[in-house]
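One protein chain is absent from this view; the other protein chains keep their places.
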Amino acid sequence: MTATDVTTPQIQIPGVSVEQDTDTEDLVVNIGPQHPSTHGVLRLITTLNGEVVKEMEAVIGYLHRSKEKMAEGVSYFQYQPTIDRVEYLSSFYDHYAYVTAVEKIAGLKVPKRVEYIRMITMELNRITSHLLWFGTFLLDLGATSPFFYAFRDREEIFKIFEDITGARMMYNYYRFGGLNNDITPGWLDKVRYFCDWFPDRLDEYEAIVNKNPIVMDRTIGLGLIDRELCMKYGVTGPNIRAAGVPMDLRKTNPYCCYDEIEFDVPVGERGDVYDRYIVRMKEMRESLRIIRQAIDKIPGGDAAEVEKLRQAVAAKEEAAKAKAKETGEKPEPVPPINPDFEFKGQKINLMTYKPPAGEAYTTVESPRGLLGCYMISDGTPKAARVKWRGASFSNLAALPELMIGQLYPDLMAIFGSLDVIMPEVDR
Amino acid sequence: MVELVSVLKTMAVSQVQSYPDWLAQLFGFIGVSLPDDFLLFQWAVILFTAIAIVGQAAVVFMVLMERKVLAWLTQRIGPNRVGPFGLLQTLADGVKLLFKEDIMTRDQDKLLFTLGPALFFLPCFVVYALIPFTSELLAIALPTGALLFFALSSISVIGIVISGWASNNKYSLLGGMRSAAQAISYEIPLVLAVLAVVLYAGTMNIRDIIEMQNNGAFGFPFGFISWFSIWLFPLSFIIFFISSIAEVNRIPFDLPEAESELVSGYNTEYTGMKFATFFLAEYAALFAMGALTVCFFFGGYYSPLGGLLSETLKIDVILQSLIGIDGFAGLVRQLEMISWMMLKTYIFIFVAMWIRGSLPRLKPDELMGFSWKFLIPLSLINIFMIAIQKYWHVTSDLTFGLAWAAVLVLGVGGFCVMMSRHFTAKLEERFKPALT
Partner (left out) sequence: MSEPTNENAPENKEPAPNPPQETPEEKGPEPGEFGKLLAENGLTVDPLGPDAVGVEMIGVAPDKVLDVAKFLRDSQITKMDFLMSVSGVDHKEYRESVYHVYSVDTHKSICIKVKADNDHVPSLMPVWPAADWHEREAFDLFGIIYDGHPDLRRLLMPVDWIGYPLRKDYKQDDPRLVWNER
């Protein structure tokens, strides 16, 4: 840090850079593992020249909880609660990837109502995740208030989740071939109310942030990501879409019932931090659009109506039995309710459930990007291998290259804009 | 030696004031006669002690106010557990900090590490002696008060740099260095903005500047028309306000602390009372800056309607005759003055807190650019305008005044439009592909 060469002439010749004349030392700053802006426990060994980053190396693994090893030690169902902890901000997606992998290997049929409920919950979860990103990203830029606003709105979604899952963060709601329980009566109205209430909030946030000169100055043209860089590091999600590549698995490889829903894939133009911000804000609106359509299209509609149908079937069965008692014949078979209206498919014993031998690689478009779950089943009650492909893992790998030559304060903007969450990186 | 003492004494007598008559009358009522030679440093010391106590109380209140205001802005409740409405929260925090362990690591420079907070803290409180809270509650009425104020307040930067260096922490070091750069950049527009006021007023005595603002301009009856912020120096005021926020290291200029980047900047390594000292000093500096803004641009301790309300409405005399104590009218006037002063100051502090709740942080290069490329040219233009006005005595005539105002608006507006291009250029560039 100190200029050791004191004999350096003080007069600077025009055209000669300072670095040639003065002897300076680089400053190695060890950012993290505990640091307010590393969103968890990430260590960045950064070499600074003044405030310009010369080199950077990311050291990960501080949050490694051996989730993959755990999967080999417990039954398929017992592993489910730990999935929530793989990525706690949008754990519906991890559950979906895991549950789908099992369903595909076992060939379990999933009722359509389940797929729709999964879609609604996943999209709501995308909004919570993007909202948290919005808050923390602006906190990284130095604005404190949006953090609180974002948390207030997440609270509303958490209430909606709490109604059906009983949990605010660790949902553990999906089951092989179905759900743990049906949605509660009136839940869809709550979601619809949220969909009407939330756009005003988004307008407010965009009014605060979108044209803010400080935000624009700090984000536009910064941290440019193009298609080549995305391919080089495996960057996905809003980050690659901000670079203008419309890679969205919901659109390109539709899973769930996304092929029945109309929605757009927002893409950016330049791939800078500002574009990533804009893309995420637009994605929240698209999520709302998906949820609205899903509510209208959900088979069976509200839980109360499905319950009515179920009771009608039960009443008919009772009547048929009573009639059979009178006449002494076999009771007439009563047609059950549409299987698409059920919240679970085949009846299975979850605790001991095991799929047959096989393997599957399921991919989901999580809020952070491509989430993959590679499962190998060897026919035993425990999985032979479960591998998580977290989107953050690959997104983070691109950070050192993005940071070379940038200013130290830009680190927070760029790192924040990648939306990396450490538990997903370390698993 | 004796000569020197007498010279000093003369200087002091010329600059340090005596107690006012109404105070002597008040004391006379309870049977105490103040000594006649109760002039020199004694009275100043008494006043300063009083101001320091008031200042401490104000600072302690401000910490709570900031938390409440931020809570209000973010739709929370804020501290409400300790005392009624959480009023004692800051005291409780202070006591907690007082009892915390004072941690120093092995490789820290112990002397400088301890000296840093003191160096930061002292100037922030010494400047209180120069601020006229009322016409009498002013410890030293220096003819060069404004100059001394900025000279003192720039010392506190040394405290930050020292503590950044002595902490033996890279974040602290970066914070200290940023602080030095920021202070150099923002003291220039700050002082240039005040220079315009001083140029117009013809004095650096802060109390005289306040009195000038009360004299009225263009024959308008209302006092606030002649406030320097309203008619003559809107530009000075804007530059001064922005720079003063930068000077006290608050968002959006809180780069030396920069919680999300430098953890906490220069005070990362500090615990306990040393940390509390930094904390107090920051708020004390904010309070001093707010008070100074009021003095320079918002008519100081006078009411917005010109003069004092109690004097205009004869409330002071009526009260005095009712109570029957000589000198009570003076006390009423002083109380009104300090009320106006505090009210105006807290409005500015509130605005600073509001800004903190709304804006993100600048980058160091943008920070420097904003100062050197925008504020300093703007303040030079401003000084030029004021000089023109001063030379031709424009303000004595309404027509000339309007013409000058038009020139000011055109010139400054043009400059601002030009500069805003710089900030919006990136946006235009961004939307280019969409337009074509």
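Quick notes
Chains: A and B, in written order; residue numbering restarts at 1 for each.
Here is the rule we use: contacts are C-beta pairs under 8 Å (C-beta built on N, C-alpha and C of every residue); 3 or more make two chains touch, one makes a residue touch a chain.
All of these numbers come straight from a predicted model, not from anything done at the bench.
Counting contacts over the entire complex, the absent chain touches A.
Touch with the chain omitted from the figure is made, among A:211, A:232 or A:325, by A:232.
Across the entire complex, the residue among A:61, A:339 or A:405 in touch with the chain not shown is A:61. Of A:27, A:334 or A:397, it is A:397 that touches the chain left out of the display.
Interface with the hidden chain, as seen from chain A, comprises residues 60-61, 64, 66, 68-69, 72, 101, 104-108, 175, 178, 180-181, 231-234, 245, 247, 252-253, 344, 346-363, 370, 372, 374, 376, 379, 384-385, 387, 389, 393-394, 397, 426-427.
To be clear about the criterion, only the chains that are shown with their structure count from here on.
Per-chain Cα centroids separate chain A from chain B by 47 Å. Contacts from chain B toward chain A in the complex involve residues 70, 73-76, 170-171, 173-174, 251-252, 254-255, 258-261, 263, 356-366, 423-424, 426-427, 430, 433-434. Those residues of chain A lying in contact with chain B across their complex are 1, 27, 29-30, 35-37, 51, 138-145, 147-149, 152, 208, 211-218, 220-221, 269-270, 274, 407-412.
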